[in-house]
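One chain of protein is taken out of this complex; the other chains stay put.
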Amino acid sequence: MSIVAEYRVNFFDTDAMKVVHHANYIRWFEIGRVEYLRNLGITLDDMMADGFVFPITEVKAKYVSPGYFDDVLCIETRATALTKVKMAFDYRVYRKSDGTTLVTGHTQNVFTSRESGQIVRLPAKYHERLQKAMEQERAEKKQEQ
Amino acid sequence: MSIVAEYRVNFFDTDAMKVVHHANYIRWFEIGRVEYLRNLGITLDDMMADGFVFPITEVKAKYVSPGYFDDVLCIETRATALTKVKMAFDYRVYRKSDGTTLVTGHTQNVFTSRESGQIVRLPAKYHERLQKAMEQERAEKKQEQ
Amino acid sequence: MSIVAEYRVNFFDTDAMKVVHHANYIRWFEIGRVEYLRNLGITLDDMMADGFVFPITEVKAKYVSPGYFDDVLCIETRATALTKVKMAFDYRVYRKSDGTTLVTGHTQNVFTSRESGQIVRLPAKYHERLQKAMEQERAEKKQEQ
Partner (left out) sequence: MSIVAEYRVNFFDTDAMKVVHHANYIRWFEIGRVEYLRNLGITLDDMMADGFVFPITEVKAKYVSPGYFDDVLCIETRATALTKVKMAFDYRVYRKSDGTTLVTGHTQNVFTSRESGQIVRLPAKYHERLQKAMEQERAEKKQEQ
């Protein structure tokens, strides 16, 4: 399962080189991640209400081609790991009009107790959904091969 | 008492017109406001720990001249009201190198209980400091006239 | 004619008070403004290619109610002035799910020559569209009364 979230580049997303400032894509990976989890029936609000925070521990991005004001971007997001303690996602941001890949990326985050700040294991109600999604990812990957 | 906080314009603060994007100044007013309160011995963290939040209720800005990448900006901040229930500030952002006024502005915020969401009155430990500062502002204004 | 653009609040739009940071709404007014002009067949890119920039000269906002992560916001935008030298817009940002008004605002911008930095008059191809839209706004306002 890969989900695709759309985002139209705003003028405030550009910089003096007349292209999208590179740090914005790191923000937009979040749009994809949140949408992916929403599709599984998981919202960050619920998790926070249950005492979890999920800080990012790693970000990587390769910038292939510049994005411009008014481009409609597709943020394609695919999970590469969804466990009780961490999540990892791969991203591909491409321009909707011509399919050009602008940025590829990867993030990793861990589940942490809001109170103790320690890494914790997710309760079943979240974990089962993540596990099911991960199995689907693996099955799809196998099929592709 | 007016305080002056400095901020150097970053590349990520510019937009495709090669000037500072106008919404950034609204953020930078916050730098001035926080610095003003810090000078009175008041930190937002302390207030939040005491259960207060202080949402902005009004913002106004006039844009006089554009700011550019690498400009060192001076955010001059002056209180126009500091009461138990609200604060109001005036701002002037100017370029340090030549004194050119870039933006003038005004904000107002109210003290709110984090729990109830209702407007509340500040306890004495904060209010006394605000009152003293406000008296000083008035005295200075009188002297200027 | 008023247009309504939608924007879903991202996690990166919130601040440590767990609400949308107030400066973001100033950015989102731009989303409404750009969409309004797009509906008239005017894109900022075309105007910039023709040598015009359109700096904001004034911003005002009143914050009525906080916005939260994952809220779908409606940015309602209406022109109050569209002339050869300036544009002014009124905004109302409300939560889609319950219609609550979060922020109301106003912006003004002027047309400026990219080269000279001077205020300039728009050529007919833009002005005619703006004029037609403004007449429509006036007609609608009359009808409302």
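Chains here go by letter, A, B and C, matching the order in which they are written, and residues are numbered from 1 within each.
To be clear about the criterion, a residue touches a chain if its C-beta (ideal position, glycine included) is under 8 Å from a C-beta of that chain, and two chains touch if they have at least 3 such contacts.
Keep in mind that this is a model prediction, so the values were computed, not measured.
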item	value
Touching the absent chain when the full complex is considered, from A:27, A:78, A:96 or A:127	A:27
Residues of chain C in contact with the chain not shown	11-12, 14-16, 18-19, 21, 23, 69
Hidden partner interface residues of chain A, rising order	16-17, 19, 21-24, 26-27, 30, 48, 53, 55-63, 66
Residues in chain B touching the chain absent from view	10-12, 27, 30-31, 34, 43-45, 69-70
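Convention: only the chains that are shown with their structure count from here on.
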item	value
Rotational angle, Cα trace of chain B fitted to chain C, multiple of 5°	180
Interchain centroid distance [CA atoms averaged], chain A/chain B, Å	35
Where chain B touches two or more other chains at once, by residue number	16, 19, 21, 23
